[in-house]
Every structure is written in C-alpha cells, then in structure tokens.
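The next block holds one structure in the form of structure tokens; read it before the comments.
Note that one protein chain is taken out, while the other chains of the complex remain in position.
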Amino acid sequence: MIGSKKALLIVLAVIMAAVFTSTVFAGGEQEEAAVVAEAPVKVMRYATIAEPPSLDQQVITSDQGTTIAQHVFEGLYTFNSKYDPVPMLVESEDISADGKVITLSLRKGVKFHNGKEMTSADVVASMDRWGEYGSRGSVLYNHVVGVTAESDYVVKMVLNDVFAPWKALLAFINGGPVIYPAEIVAAATKEPIAETDYIGTGPYRFVERNPGRHILLAKFDDYAARSEASDGYAGKREAIFDEIYFIPVPDVGTRVNGVKAGDYDYASQISGDLYEMLEDDSSITTLVNEGVIMPMMFFNSNDGIFKGNYKLRQALLACLDMDAALATAVGPESLWSANGAMMPENTSWYTKAGTDLYNIKDAAKAKAIADEAGYNGEKITFMVSSAYKIHNDIGIVFAKLMKDAGFNVDLQVYDWATLISKRGDASQWDIFFTHHGFVPDPILYSYMSDAYPGWWATDEKHEMADAFTTTIDPEKRRKVWTETQELIFEQMPIVKIGDVYNFDVHTPNLKGFGSTQLIWPKFWGCDLK
Amino acid sequence: MIPSLLMVSIVVFLFIHLIPGDPAQIMLGDLATPEQVEQLRVEMGLDQPVAVQYGKWLKNLLSGDMGTSIFFHQPVGSVILSRAETSILLSLMTLFIIVVIGIPVGYLSSTRYGTRTDQVVSGLSMTFASIPTFWLGLNLMTIFAVKLHIFPTSGFPSIVDGGSIANLVYLILPSITLAAPNSALIIRLTRASMLDVLKEDYVRTARAKGLAEHLVNIKHVFRNSLNAVASALGFTFAALVSGTVVTETVFSLPGIGRLVVDSILRRDYPVLQGIILVIALIYMLINLLVDISYVMLDPRIQHGTGSTK
Partner (left out) sequence: MKNILKMMNSRKITFIGMLFLLILIVLGLFAPLLAPYDPYEMMHEERLQSMNSLHFFGTDNFGRDIFSRIIYGARTSLIASAGVVIFSMVAGVCIGLFAGFYKRLDAVLMRIIDVMMAFPSLLLALVLVSILGRGMLNVILAVGVTYLTRTTRIVYGLTLKLKEEVFVDAFRAAGASNMRLIFKHILPNLISPVIVQATFTFAFSLLDMASLDFLGLGLPPEIPSWGSMLSEGALYLSRAPWLLIFPGLFIVLTVLSFNIVGDTLRDQMDPRFRHDIQGV
C-alpha cells in the first residue's frame, strides 16, 4: 500500500519532469524549425510599457499610440532631426503675401494600404475631421476659414489671420492630422476610428491587434517613399523589417531581461536608476530618448487659496529643491537637468528670463513671501497620480519640503483616472501634478489653453498669446516668448520642475539609430545585423 | 446561481459608477476639453442614468452580447476569451505543482511531527509564504531565462490560436512562482489537519485494533484531513483563474488578473462588468465542486438536504 503510493508519487514526478523537459526541447526545435522555414521574414520585437487605447492619431494623444501609428499613418508635414517641420505628403507649398492663403501641392502616386491613390479629397476630409474633433485640431482650426480641394492634387487652406505655428501643427503627428481615405474619415467623429479602418499611407500597414499580446504591423509593398535622404522623421522611409511586433511588457525588469535574453530586440522607458548599470553592460545598448519630459505643477486659478494670489505661488516655488526632486525621481544626472525655463536649453526658445525664484531652495525666503501673501496655515490640497513614478516621487519630495517651510500641505495620491476626473472640479484641489511632452511651438503647451485645468486665463496672457501667434518673424516671436515666460513666472499658472529624458535599450545588433533616439522611436531604416 | 449572478452584476454596476473617473476622459487623454469629453460620453451612452445603462446592458447580455470594450474597441466576450486561455492553463499547471508538492510534503511533515524534518519544512514553507512574488519571479527569470537560457523570459503566445503545445514552456517559471507561496499554505494545512485527526478517538481505536501505524495514517487520518485542504485548493484555484496580477505583470502574460486591474484603472466598464460576472461564475462552480468533494471525502455529510438534525 505504502509502496504503491510512493510509487505513484514517483511516477507522477517523472511524468511531470518529462512533460517539462519535452516542452523545453520541443520549444527549442519549434523555434529552430520556424527560423529555417520562415527565414526570409525579418521580424522586430519591441517591448512597450503599455498598450495604447487606439492608433487613431487625430483624436488620441497617447505616446505609445504615436510610436506605433507613425509607421502606418503619415501627415502633410513631418519633422527633420532638428524638429523643424518639412514636407511629407506635400510636394510643395505656396504662401500668399499676407500669409493667409496657403496652397499645398500633394505628391502624386502615394498609395493607401487599400490600394487607392491619395488625392486632395482625402486630405480635405481628414483635415476637417481633425479640425472638428481632433485633440489639437481646434488650435489650428480656430484660425482657419476653410480647407478646400483646388484640383486632385492641390489643397488650399485659408486662414482668418496670420497664424505662425500652422506648419508645426500639421507636422506634429501626436494628436495630429494624419491622412485617411476620405470614405473612412468622412463618417468619423470624436470616437476613435475602428481598427478595421486603420488605412494610411505609411511604410507599414496594420495587421492585427491582439489585446494584451501585441500589435502587429507588416511592410507595405506599394509604399511611395520620398527621394530625399532620411533625416529624423523626414526624407526616405525604407521598411527593412517585414514585420514589427509591439508587445506590452509592463514590468521594467522584464523588459530589460527580455532584451538581454534575446526575446525582444528593443525596449523603451527603462528606469533611470538602471542607466549607469546598463551602460556598462555589453549585452545591451542604451539609447537616450531626446523627447523631453517636463514634470509640472499646476495651480488652481479658478478657486481656492491660489486664486489671484500670485505671491503665494511664488512663495511655494522658493522652497523647492529641484535637484533633489529630480535625482530622487529620475536618478543619474545625465538623464535630467534642473531647467526652470519653459523650453529646453537646446531649443532656440530657451531663455532664463524670470527664473529668479526657481530652484533657490530657500525655506526662510519662502516663509517670508508667504507671510507677505497673507498665508495663515490654510490647507493646501496637492494631487498627485501614482501612475507615474516621477509624479509620485517628486510629489513626496515636494510635500516634505513644503511642510518643512511651514505650508500645511495635504498630499493626495490617486490613480490617474481619479486625478483627471477630480482636477476638472475647481473646488477639489489647489495644486495638481502632471508632465508635458515635447512641443514644436510653445503655443502648444497645455497651460496656454484657457480650458486646461488650472484655467490660466488672464488678460495679460491673452495679449501675449495673440501677439505670439500673429507674428511670423522668428526673432520677434522669440522676444514675445521671452516676455511670456516672464509673465509665467509672475502669475505662475504652473511651476516647471525641469527637463527629464527617458532612455531605451536594444540588442547591440539592432542598427539604424543616431546617437540619441527620436521622441517616438521609428523602425523604418532599421535592421538587425 | 442566477440570483447570485444578478446580484453580482448589480453590485458591480453600482460600484463602478460610484468611483470617480470617466472612460471618455481617459480615452481622449490629457488635452481633451470638457466639451469634447461630454461629446464622447453622449456617443458612448454614458450620459444616461445608471439604471437605464444597466437595463440596456442586461438586455444585451440576455441575447448573448456582453458589449464592446471601451479601450480595445473589441467585443468584451472575445477580449475575455483571449485572456482566459492564459489564466486557465497557468492555473492548472500551478495547481498541479501545488498538489504534487503540498500534500505529500504536508503529510510527511505531520508523520514526522516535532522532528528536524518537520521543523525544516515549517521554516521553509513559511519563508516561501512571505517572499514577495515579484522578487521570486524576477530572480527565477534572471537565473533560468537570462543566464541559463532554459526558458523564455516572458510573454505567452496562444496555443488555441494556432500555436504549438510547446508554448506551455512560457508558463513554467510563472507557475513555479505562483506555486511557491500557495504550496506552503497547502503543506501547512495538510499538516495541521492531519495532526488534528491523529488525536481523534477513532485513530486510537484503529491503533488499538493493531493496525500498522502507516496504514492508520493513510486510511483514516489522511482521508479525514482532506476537508480543509479541499476548501483551500478550491479557493486557491479560483483565485488563480481569476487572476494573479503580479505574476502576470512580471512575466508579461496576457491573463485575467491584469485585464481586471487595467480595466479598473482605465474605467473600461463593459469589460469589468463582463469579467467580474465570469469570475463570479467560476467561483460558484469551483465552490460547488468543493462542496461535492466534502461529501465524497465524508459520506456522512449530506449536502443540500433537510435542515439541522
């Protein structure tokens, strides 16, 4: 009896072991077999941090979505490596002397993934849907009288006034006007376009989305590439990989391990604290992403203690230690810079104007200004989301610094959905924390819109913004921006914490990138060698 | 069972409308204006009273339609099904390890009560119980996938969807990770229940009758001690099927657990309603099986008949 029980156990154990080893070996054979049989198919596997809600760039601003979608969809303009807008689907442009009539000639022979050729009708329909429902569409369409088709390959856009950033807006693919076939986009509204209708003009076409597993793109054989040499997103786009898998791998340790083990070729958004270690690791290549991330604190201008009280906002800024906050949240100094200016240092917009109180780390001065502002220990509700480590960590550091400087701060940590729902109600909060990505033109910052929570909408701001958008001369625009930045530090709708850079990792065999990665990594022109 | 499921669906509906957050806003992202969000809410029917939304949902459900995921824009049924494969296979493999390790080791530990073996087993099992899963998982991955290249690091290509049965290899490290703390529970429960039964009168009677020690253990004690173990195996298996979010995250598995948590964070109401209903159904079925196993283990238990004697 005992013997048989034990024997049964042993048998079970052996079976178990056999199953495991056989699956291991079978797995190995399977992979080899697959490699032999499908050798001509070149595959790239990209481990992303999360899944995008949709690839419809016109209405969705998810960065994960843009990284994938830019392989499938194209806009009229795009950015070169200096982030200047240059033609993509447009062949040439003609701007009237008063700057209000813009005539765009489209490239001929550009095919959609459904085989149809792109014409002006598609462009007009796509622009109009974006202008009405798009995330950033209204910024341009507030200045647009109409977009019309002049002929099959010519589109005319008439503005009601000079609007300097029009080209940057057309080039900005994130939440931007990508071109769909007219029959798809004409029926579309605010609801994202269905994935069966992901038809674009890009070098890759959409194959499938398997929720939780991957989004698969395949090379588009009839792609019409530009002839210029590749430069940033601009120029020739050549699809070398036959298939690209975008695989959600939420854990950062797993993304790194997966690249090391050869299960993925590329992985994005690696924690800063791993940077130095991975730089020394020869089995992996690190690549800093040049897309700046700007953590920001927004003050409530509509309600509560900060309404109209600019002095108190300045008092709060005086006590903050940006170096400490960024080191805690990000890690090595090569991945951040304590830059209080609204635009990063490597842009032409950079100026130190107004930044006197930034990063002075002076609790005594903060107290003095707060007294001046009439602060008496009223509670300050500070909302932070746990969805991002930098928000959470900087929030904790700031709450401590503010408390030490005598502010009665109540740090509220929420999941992202709760935070964006609460921040819509002015009575619920005094400060909230978020971050902002790269913008090609400062007018695109969220706080430049009156409707964005925080609701900065003073007359002085409107005056500046009008002057800024109706000026074309770059030198004059820079001057206006410098004054705008001074105004931001005076009225302080926001506090910018600094510039933060992500980094990515990939296998050393993956070639085709520059010394830094573009904001949204692109894989045309890349190859595994 | 039907009233229970109805209750579940109503409670879920109320719950998700009680918590702050709005799927339209999450989908449109940071820059959307309140007007744009409102527009989408109307398009999605989220502006209607909760009772009306529930009525519509229930009506569709009865005709076999669980709705469409707000986030994935795919039918809820197919979203859940694509995740169910991972969770079911992973749970079965984990349960197998738990049973094969937990019960024999627990048995051994009880028959060697108080000895060095027993103490070592106790110490080890409690240590495994308190080791965090993410730590164990990442370490197993570093050793067996990154350094030794025996297993893949992460992911799980579907088997049902045209994949090979060999894809099970992707689930070995995750199932070991999950089995560690759960086998510990089964070891300790088996041991405790065995010891409890060992002290009961009939064991003494059997022993007095001259039965060999081991025979007593196996025939009477073991069988009698399985009741609590069956309960624990039941809820452990149900918990595994309904999701193991940490392990799924570490090994990047498309399982139910991550879908539940992500759907909560994304406020993907239709998926959440569907999935909790399915999970409730799973719990009920498994608990029913456990109830039946009580009767099989001890025929004196008459389940579901009569009132208290």
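Order of writing sets the labels: A and B. Residues in every chain begin at 1.
The rule is simple: a residue touches a chain if its C-beta (ideal position, glycine included) is under 8 Å from a C-beta of that chain, and two chains touch if they have at least 3 such contacts.
These figures come from a predicted structure and were not determined experimentally.
The hidden chain makes contact, of the residues A:A188, A:V252 or A:A366, with A:V252.
Only one of A:T347, A:N392 or A:Q428 touches the chain withheld from this view, namely A:N392.
Screening B:L58, B:I150, B:A192 or B:L289 against the full complex identifies B:A192 as the residue touching the chain left out. Taking the complete complex into account, A:A324 is the one of A:V101, A:A324, A:A338 or A:A373 that touches the chain left out. Contact with the chain not shown here comes from a single listed residue; of A:V41, A:V145, A:A187 or A:M277, that residue is A:M277. Residues of subunit A that touch the chain left out of the display are 252-253, 271, 273-274, 277, 321, 323-324, 327-328, 386, 389, 392-393, 396-397, 399-400, 411-415, 418. Residues of subunit B in touch with the missing chain: 3-4, 7-8, 11-12, 15-16, 18-20, 111, 113-114, 119, 122-123, 126-127, 129-135, 138, 181, 184-185, 188-189, 192-193, 195-196, 198-199, 201, 204, 213, 224, 227-228, 230-232, 234-235, 238, 242-243, 246, 260-261, 264, 272, 276, 279-280, 282-284, 287, 290, 294, 297-298, 300-301, 303, 305-309.
Basically, only the chains that are shown with their structure count from here on.
In the complex of the two chains, the subunit B residues touching subunit A come out as 19-22, 25-34, 36, 39-40, 43-44, 69, 71-74, 79, 82-83, 96, 100, 104, 134, 138, 141-142, 145-146, 149-158, 164-169, 172, 214-215, 218, 249-252, 254-255, 258-259, 265-267.
Listing the residues of subunit A that touch subunit B in their complex gives 1-2, 5, 9, 12-13, 16, 20, 23-24, 26-27, 29-30, 47, 53-54, 59-62, 133, 135-136, 138, 175, 189-192, 194-195, 209-213, 247-251, 253-254, 257-258, 260-261, 263, 387, 415-418, 420-422, 424, 434, 446, 449, 451-452.
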